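Here the complex is missing one protein chain, while the rest keep their positions.
Presenting chain A:
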Amino acid sequence: MTRPLARLVAVIATVTLAITAAGCSSGTSGDSATGSSLSVGFVAEPANLDFTSTDGAAIPQALLVNVYEGLVKLDQDGKIVPLLAESWEVSPDRKTYTFHLRDNVTFTNGKTFTADDVVFSINRVKTDWKVSLKSAMDVVANVEKKDDTTAVVTLTKPSNSWLYRMTTRIGAMFSRDGVADLANTPVGTGPYKLESWRRGDAITFSANDSYWGTKPKLQKVVLKYFKDATALNNALLTGGIDVISAVQAPESIQQFSDTSKYEVIEGTTTGEVVLSFNNSKAPLNDPRVRRAIRHAIDHKALLDTAWAGRGQLIGTMVPPTDPWYEDLTGLYPYDPAKARDLLAQAGQTRLNLKLRIPNLPYAVASAQVVKSQLDAVGITVDIEPLEFPARWLDVVFKQADYDMSIINHVEPRDVTAVFGNPDYYLRYDSPRVQELFAKADAGTEEEQVTAMKEAARIISEDAAGDFLFLFPNLIVAKKGIAGLPKNLVSESFDLSVLSPSEA
């Protein structure tokens, strides 16, 4: 037996060695950044490519701005700037928007983009879209074509948030002949078009040769999806990808401390990690208890422990990239003695609270710190992790069967949705705040900023929730790749401005 077996082992070993050796020169894509292609690692893969019928951040993250474009978009400072509309005018009563369209735009199916497509796309949100976001278009009374390059939208009432929402997926422009198979075949006007999608692995975009604007510097971009944070990091370490779009475990960032090879970019997102309270249910319907909890939490220590100090402390539900940002972190300084006083006033000295969190890393890490800090003021916290999204959505979000939860509210400008609607899972009902939101929406730009500031302050003073920290935008890339966004202000990851490293 020994001889034939030994021969077999020898053959296998030789073949293996030969193939691995060959791989060192060709296989691992260490050289991909030098050509005109880049691969970017992401975490959440789109379930399909149709954001008109399926919710989730992964679809617009990949497609918006890159494949689909709207009339307007957000720039890095959160300002609304022209995209497919060269310019627009607002009527004095702030109800009519006249958009002047670019005349040299074509869809990737070869059709020319005209005002007819604007009418089609806006109406289609109302008639065919399935996701709840479509309600942002409810305020539109009428949209019509004036000529091929002019579209007029009339609103039922003045609304600042409508134009803002037009920068999100709601405002994406579709071709009248391009909506047959949205789940697999997106047809847009953007700088990239879909080349291939290997489910469970990667989406490949290639440059759209007939793009109307500045052509992208990369011929090809591969979006690679990783379920596992370690696998994502390893892929960059071994040259499998060029960019990590969002670092999943901030303490792992020291792996990339070699500044001659890697670059770490840290900025802000629109994700507020909120310790949400069930405002309608005892004992958290008592503002004194809610205030006590806010005083009992040492936010700096929490951020350092739970998220390696990456991120920014915020005092309310507004990120610094919104025009109505105000630093309110001083409203509830860390003060355990005051927390105990407030609890005593409320007659709640032996509190027991249920903290039902999604089983996501930031929530689990933060929950443990919250538990120990609240323990110090005499509040016993039971942490219960729920599978995200299915279980958490059902128990916390839909049934509001919870005392406290921790979730990263990622949508841009979501303060109105979260605190303006008494049916939302935080069950926060403040007529004054609702009135201010309405005023902000209808008013001029200045009136909007003033009203939003006041509402955000009231929400914080009321302790409608505790704002643990602003989720960081943490990108790690091979050195020299230009165009990576410092701040994440919109729901898309703009690939068109990326350029490869020269090295």
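FYI, a contact is a pair of C-beta atoms (placed from the backbone, for glycine too) under 8 Å apart; a residue touches a chain by one contact, two chains touch by 3 or more; residues count from 1.
The definition used in the following text is that contacts and distances are computed from a predicted model.
*Asks:* The chain dropped from view, which UniProt name applies: "ABC transporter permease", "NADH-quinone oxidoreductase subunit M", "Phosphoribosylformylglycinamidine synthase I" or "Menaquinol:cytochrome c reductase cytochrome b subunit"?
*Replies:* For the chain not displayed, UniProt's protein name is "ABC transporter permease".
*Asks:* I'm checking contacts with the chain that's been left out. Which of A:Lys79, A:Lys130, A:Arg432 or A:Lys479 qualifies?
*Replies:* Answer from the full complex: A:Lys130 touches the omitted chain.
*Asks:* Please pick, from A:Glu89, A:Asp148, A:Asp177 or A:Asp228, the residue that touches the omitted chain in the full complex.
*Replies:* Among A:Glu89, A:Asp148, A:Asp177 or A:Asp228, only A:Asp228 touches the chain that is not shown.
*Asks:* Among A:Ala183, A:Ile383 or A:Ile458, choose the residue that contacts the chain missing from this document, as touch is defined above.
*Replies:* A:Ala183
*Asks:* Of the residues A:Leu237, A:Val264 or A:Ile458, I need the one that contacts the missing chain.
*Replies:* Checking the options A:Leu237, A:Val264 or A:Ile458, the one contacting the hidden chain is A:Leu237.
*Asks:* What chain A residues would touch the chain not displayed?
*Replies:* Missing-chain contacts on chain A: residues 1-2, 5, 8-9, 12, 16, 19-20, 22-24, 26-28, 45, 47-48, 50, 53-56, 130-133, 135, 183-184, 198-201, 224-228, 230-231, 234-235, 237-238, 240, 387, 389-391, 393-394, 397-398, 417.
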